[in-house]
Structure formats: C-alpha cells, structure tokens
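Every protein chain of the complex appears in place save one, which is left out.
First chain written, first letter: the chains are A, B and C, and each begins at residue 1.
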Amino acid sequence: MIRFNCDYSEGAHEKILQRLVETNMEQTPGYGEDVHCDRARKLIKEACNAPEADVHFLVGGTQTNLTVIAAALRPHQGVIAADSGHINVHETGSIEACGHKVLTLPTSDGKITAKQVDECYNAHINDESFEHMVQPKMVYISNPTELGTIYSKDELEELSKVCKNNGLYLFMDGARLGYGLASTANTLSLEDIARLCDVFYIGGTKVGALFGEAVVITNNMLKPDFRYLIKQKGGMLAKGRLLGIQFEVLFENNLYMEISEYAAKLADELRDAFAKAGYSFLVDSPTNQIFVIMPDKKLDELRAKYSFSYQQRIDENHSAVRFCTSWATRREDVEALIKDI
Amino acid sequence: MIRFNCDYSEGAHEKILQRLVETNMEQTPGYGEDVHCDRARKLIKEACNAPEADVHFLVGGTQTNLTVIAAALRPHQGVIAADSGHINVHETGSIEACGHKVLTLPTSDGKITAKQVDECYNAHINDESFEHMVQPKMVYISNPTELGTIYSKDELEELSKVCKNNGLYLFMDGARLGYGLASTANTLSLEDIARLCDVFYIGGTKVGALFGEAVVITNNMLKPDFRYLIKQKGGMLAKGRLLGIQFEVLFENNLYMEISEYAAKLADELRDAFAKAGYSFLVDSPTNQIFVIMPDKKLDELRAKYSFSYQQRIDENHSAVRFCTSWATRREDVEALIKDI
Amino acid sequence: MIRFNCDYSEGAHEKILQRLVETNMEQTPGYGEDVHCDRARKLIKEACNAPEADVHFLVGGTQTNLTVIAAALRPHQGVIAADSGHINVHETGSIEACGHKVLTLPTSDGKITAKQVDECYNAHINDESFEHMVQPKMVYISNPTELGTIYSKDELEELSKVCKNNGLYLFMDGARLGYGLASTANTLSLEDIARLCDVFYIGGTKVGALFGEAVVITNNMLKPDFRYLIKQKGGMLAKGRLLGIQFEVLFENNLYMEISEYAAKLADELRDAFAKAGYSFLVDSPTNQIFVIMPDKKLDELRAKYSFSYQQRIDENHSAVRFCTSWATRREDVEALIKDI
Partner (left out) sequence: MIRFNCDYSEGAHEKILQRLVETNMEQTPGYGEDVHCDRARKLIKEACNAPEADVHFLVGGTQTNLTVIAAALRPHQGVIAADSGHINVHETGSIEACGHKVLTLPTSDGKITAKQVDECYNAHINDESFEHMVQPKMVYISNPTELGTIYSKDELEELSKVCKNNGLYLFMDGARLGYGLASTANTLSLEDIARLCDVFYIGGTKVGALFGEAVVITNNMLKPDFRYLIKQKGGMLAKGRLLGIQFEVLFENNLYMEISEYAAKLADELRDAFAKAGYSFLVDSPTNQIFVIMPDKKLDELRAKYSFSYQQRIDENHSAVRFCTSWATRREDVEALIKDI
C-alpha cells in the first residue's frame, strides 16, 4: 500500500534525524531556552526579515491554533474563519473549549475575502444589539488552505488592510506553508507574510520535521506573556531543544524550501497526469494537495494499491478524493500512480 | 412613544406585584428552598403532568440556556441549533464561553427539522475523522422561535424521535412559551413538551413576570447536581422566593395562559390589520411577534409615534420590522396603531 | 421561628417595593439603558465622588464576582484572595469555571494584608519557573469580609499602594458594603473606596433591595466592553430598569446608609448582650454579622425559637455560630433574643 492520503505518513527528513542523533547527549536547559531554539529563532527571523518578531515553538497545529487564539482574545471576542477552516471543522471544538466563538464565512475554495471580513465585522459592530453578539477580533486564514489553495499577495494585502482598519488581528495557519510558498502559483514571500500578518506559524509537522510548528508574532500587542499560554495549554515541551534542533536544520541551508519544492513538483506532475487523463478537480489547488474527481469504479481499482483520502460525493458515480505529496514522497511511487491513472 | 419593539418593556402583571408586596416581610430560607418555590414547582409539574420532573428557577434566558447546556455536555460535545437560534446569535458567545460549539443548521423560519438533525448528527459521527470534530449531543430549539414561528406536535414528535435514536438531548428554549401555546395555530400542550423534550424552560420574563424562567428537567440523566451549576454560573438568586412567588401566581389560576392568550389575540388583530393593508410578512408567524415588510417611508412615519425593532433590509425601499404584543400591551395602543397603518 | 441566620430572609425595603409598583407600567428600553438606570448611575457616581466611573447593575454577588474577574484577566492570570474569601469557598468554583485560579492567602479574620499580597506577588513573579505558575493580576477583598470584619482606611491605602506598585487590580466585593460603612469602627468612605480600588461593588441584595449589585469601575483599563461580559455571563437583565429603580431609591435620600445604620445599631446591641452574658467571639467583627461562641446546650435551647447559622466546632461542648441583623430585622426580635441570652 502506497500512501498518498496525507502529508504526515513518515518520520522526518534524514538531516533532522541525523542532527537529533548528533546532539542527543548534549545537556541543555528545558522549555525552549536552549541554544538550538535560540539559533532557530534567529534563522527564522532572518528568513522573515522580522528582527523584532517573537518566535515560539509548539508541538502541533491544533495546539498552536488554540494557544495563539486564546492568547489574543478577551472572553467576548471571536475569530472569523472560513467555514471550511481547520479550527472550525477539525479541531474538536478546541477554540470553543478556550471560550471563543468561530464566526464563519462561506467559501467554496477555502479562502475568504477582505470584503467578507469587512461585512462580517460591520454586521457585528454596527448593530443595535452589538453587545449581545460576539465581538470579532481576529481573522484566521490557512495558507495553503484546507483545500490546497493559496492567497495571492494582493489578496493578503487587502485582508491585512481590512483587519488593520477594523482593529482585527490577522492570523495565518501555515501548517503547510512550505508547500504554499513552493507553488509555482505563489506570489507571497515569508517577508510579506511577516509584514501583513500579526501572527502566523510555519508548519514543520507536514514539512520535514517529526513534529513542530514555529509561531512568529510580529504585532507587539500579541507578544506579552505568550510563554505562559504555551505552558498552560500543554504545549511547552520539556526538551524544547527537540523543536529548536529541527527548525535549525530546516532553516539553516534553505532545506525548508528545498523539500517543499520537491513535493510541489511531484504534485504538479501528478496533477498534470490527472488532467491529461480527463479528470476534473473539485477545486483548482496549486499545492501539494490535489482534489480530483473520479468515477467510483476507478477509485476502487486504485484503492487496491494506493491510499488516498475521501473528500465528498459528487454524484451517483463520482467522488472527489484527495491525493497528497510531501517531502517524503518517493518519485517512483508518483510514477507508478501516474501509470495507473 | 408607544413601544411595540419587544415584549419586556414593562414590569410585571399586577397580581405578581401584589403578591410580592403581601409576602415581602415573610422570612424564608434562601436559594430556592422556600415554600413559595416548592409550591411553584408543584404547580408547574402538575401543569406539565410530569410528577417526576425537576423544576428550577433562574433569573433570565441567556443564563438559563448556558446553565442547561453546560450541565448537559462533556467538553467535546456540542449543541445543534438553527443558525438564527438565540444561543448562536444573541448571547455574546455564552455557550462557547462554557466551552461548547454551537453546530448550526440553516433555516429561513427559525425552525429546524428532524431530517436536518439526523443528517448533521450522522455527518459528525460517521466520518473517519469523527474524533477531530465536535460530537453532537444536544439539540436546542426555541418555541416560539426567534422568528415567532412554532413547532407542531408532529414536528416535535419527529425531532424527539431522531434525538432519542441518536442519543441527543432535546432542549426547548421557551422564553416566549406562553405566546406559543396561546397561538391559534398551536397543537402542542405543556404535557406534550414535557414528554417530548429532555429539558425545557417556561419563560416568565416575557410573559408577565418581572423576571424569571422555570427550567423543567424530565430526563433523569440531566438531573444530578443541577443546582451546583446554577450556583456556579451565577444564577442562584439569594432571595429565591422572588422567583417562586412569581411562578406561583402565574400558575395558580391559569394566569400564565390567560395573559398569553390576551397577547396572542392582540397580535392576531394587528397581523390582520397589516395583511388587510396589503403588507406582506418576512415570515408567517402565528404568535406575538409580527415580522412585517413595509416601505421605509411608511416606517419613518410610524416611528414618530411607535417604537418597533428593525429586522432586515428587503430591498431599496422596503424593510422588515418587528412588532410585538405582550401581556402588558394596551388594547388602545393596538387600536391606535391599526388606525395608523 | 425568628431568622437571624442571614441577611437576605425578607424581600425589599418598602420604599423600593412602592417605587416598583408606581413605575410598573412605564415602558422603558431594556438591558440597563433606561432612565432609571441612568439616574441610579448618576446618584452612585455622586455618592462616590467618581464622575468618571462606569457603573453597571448586576443581579447577584457570584455573578458580579465572576463577571468582573473574567473581564479583567487574561487566561494565565489569577486573583489573590483570602482563603476564606467568598470566591474561594462559596461560589462553586465560578472563578475557575471562567478559567482563573484563585491564589489564596491564609487569614484568621477574613482580611489580607498588603505585606501578604506583596510576598505572594513576588513569589510568583521572581521565580525562575515564573511562566509555569499563574500570574497574579488582581486582588479580591471583601468589605465587610465573610467574617464581618472591615478594612481600615490605612489598610486599604496600603493594599492599594502594593497593588499599584505591582500592576495588580484591586477589587472589593461589597455585598455587605452598607453594613461596613455604617459600623462605628469604620474609617472608610465610599469616596475612599472609589479612589483606592480599581473596581468594587455596592451590594443591594443584602442591604434593602430585592436583588442587585452596583459595580463601580474606576480604572479605565477595566472599562472597555464590560457590558459584553455582563451579557455573556448571563447577568444582563432584560428589564434592567428593575435594578435601576432599586438603586435610585437606595441612593436618592441616603436610604442606603440609613437602613445600614439601623442594622448596625441592632447588631451592636446584640453583640453587647452576648458579651455581657459572658460569651466570647470567634472573631471581633464590628458589623452586622456576629460570630459568637456558645455552649452547644445553650444553642439547642435557642434553636427552638431562633434560626442562626452554624460556623464551626470550637471544642467538645462549644460551637461558633453566626447571628445576622439586617435592614429588615425587627427590634422586638432582637429584644426577645437578648432576653433569651
């Protein structure tokens, strides 16, 4: 069985494992206050051209999302998100468990627009019952989105502007950020993101690390006491250096982008093959996630050899499914799949 | 200015005030453990033909909703509601502040169907990522709804059946229950409601009382330790007898239904007048709330003399607004308004 | 049975009831935005000489405490309180239910000292594991305390100073504030309290009202969006004018102090009678709560005629019990009790 169902089926990039082995018996202070974390923070701030940013390392995506949002909001405030947003659908109500409503916007491609945000904000604030409604205070976007789409630089500029105008924090979930930046359709740089977002994270779990996400906070309002929140929410790793070491490796020789580009390229080849074979797509995603629509019969056939994830029924005989590539995908597996399409 | 904007513009029915005056210097134990609360509980259980029910008195609607829901759910569980449901829109995220997601269903008339509930439940439970999603465990309905509509006995039977089949608690917000029961379109009795819901409340604030809601719990699973929750959430009135006295008066000589019928009748007259004058309605509501669509010019004219609440824009020149009657509405005010329509 | 067990056994002062009757059919806007609330706010700000303060009305004490604390703190912050503090012992964990730890200080008389606060703060902040501990951000005191004692002006000045130095908010629970201000031992004025605390409340429930507490916020940091919190926590009364009317009456002709002094005087007489009869006290409380130590036999005797509350066992044959007076206590009842001592 060859797994294309997600981008976290394997362990870590070999260079990361190797570094973990090399540093294993070093004695370091705990909780992210070691030299590896320090160096990783420095490398990430350089990559973002954000010398004043605060960088923190957390273990996983849900944990990161809930910690960032809990740290930013007062009890009566909520976070605006696409209805398909990960925090709205697939985190078991973690944001609500921290006390906050997710205010959803409809979307078909996983993205939300500046106009939608502005309207949502105004509908909540300029109503006579405004105090009876949740106060929007943050906008959550994923880039790439859960549907593999990405925001253009123009789109992010507009979102950022609307947020600033309305006093909203802009938070980007970058669980798959590398695969977005590596897309041939991408127009954003890490520097743009650091400039336009108030806080975002660079995903490691799905991009070469065993686990780990690097939160970058550029808005000074969001910086105070963030480590208290990490600890309270259970995200402060005792051996914090494990996270530092992994992000050191990912950011010291451009490895993060290199392996992302590898996955993006394989995804492009696979996407082309689907298109050439006459299949259409649920959504036009230019990153490592491909949402292809295929006849159920064909899918059954493929299931004998490949694992992929079910997305939704399209009609009586067709379904949309998701194929993912990643840093770990083997070229020969993609080639085999292309042949079998 | 004559206020038709809501059903809580005045104090309490004169009989309630009178009883409060008469009992004022009685010395009673606090926190709902007095003879008045006991008697009110007895009267309500009789009215519901639910001798085994637990009855509790709380001060207001939001407080009641959040207390009932917090008492019923585990942290990963959520409550299904209409997207127009009061807990979803107008309680400042109180349910989320207790840690629970409101899972919304689309509706145009404020009501949700058994089919919608069933589909929502199955979509959450029969998915391979089910543990990554909130687990539906309760269904919240309002009767009358926020749009003045009511559930028929058949509809409530079906909802109840789907809930039982799926292990969901059915909770009815009865903030305006009297006005629903008093509607000429109504097919439900208090007894039906007690039989079909696991928990519901009988609203006092909008139906003759100064304030107060009577929660009726019929499902044994929801009974244990409910008073702890009332206290923790700030809803346990020190002088609990104030609530007992009010519900005693409301339920001792059928006053609750009598004053509800009075309001329903005035609403019917007003509704007929709007219809006769050629206006259409946003929603066909048979209770004390009337959502009429009128030209903005006409509305401006009426605003000089009457207060009503703005609902939504219909087109460039028309808006939907809400007129409410209540136990306190003066017949002459309705007559004046009818003339001015 | 004559009840001395608490100070909320009766309804409201007759002037309040009378005003409720007089205003009953007035039509007012809801949620505290009516003329009665406005006037009550004005009267209270005048009484406190705090023209810039925000004044809000809530229904009860637990609700007020949890709303104020939830509004003030970020998730990792806690509130320092006496271990006997109401929020620590008798509110069913309402503060923790809002996510915050109560950091307790030992006390034998219900009061905490500036020195204790300073030490507690420093122990949490100047530790190498400071981020692993809750961050103290608020100090909660009750005045009178749960043991009937009161803070002197000097003590409150010192507490206030330590709080300001350490960036802590000082919050006074004034559920029985009238009885404290009316004590012959009192050295504080409402004006002092408004100047020295960041937020406090003036209790109505135990001092003449049917129910209701008036929160006074003097620190600008605590003002924004407070009404959102009131709504979310279930404390925003639909017919808010009920609270406004009550506080209008209490503050329009010095009624609040007048009835408090009445209760204080009766307590003094009762206290003297206990002392004269040779009984000692658990704590030297100069307000309406008397904690007297008596032989169990004598207590059994008194129980036939009087209700009082059990505090704690002292030795094999003696217990401490609490007798309360209030605005509603009848002079003849006190005289009867004095005779029976």
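In this section, a residue touches a chain if its C-beta (ideal position, glycine included) is under 8 Å from a C-beta of that chain, and two chains touch if they have at least 3 such contacts.
Note that this is a predicted model, so its numbers are computed, not measured.
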Kindly state which of the options C:76, C:111, C:176 or C:239 is in contact with the chain not pictured.
-> C:76
Cross-chain touch to the chain not pictured, restricted to A:66, A:80, A:199 or A:270, is A:66
Among C:32, C:85 or C:99, the residue in touch with the chain that has been omitted | C:99
Chain B residues that touch the omitted chain in the full complex = 31, 70-71, 74-76, 98-99, 131-132, 135, 225, 227-229, 231-232, 236
For chain A, which residues touch the unseen chain?
-> 1-3, 6, 8-12, 14, 17, 20-21, 23-30, 59-64, 66-67, 91-94, 97, 205-206, 210-211, 228-229, 231-239, 242, 328
Which parts of chain C are in contact with the chain that was left out?
-> 75-76, 78, 89-93, 95-102, 128-129, 131-134, 309-310
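What we mean here is this: only the chains that are shown with their structure count from here on.
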Looking at where chain A touches chain B, is over half of the residue numbers used by both copies, so same, or under half, so different?
-> same
Based on the averaged CA atom positions, which chain is farthest from chain C?
-> A
One chain pair leads in contact pairs, namely B-C
When centres are defined as mean Cα positions, the distance from chain A to chain C in whole Å is 49
What whole-number Å value describes the gap between the mean CA coordinates of chain B and chain C?
-> 33
So which bits of chain B are touching at least two other chains?
-> 91-93, 97
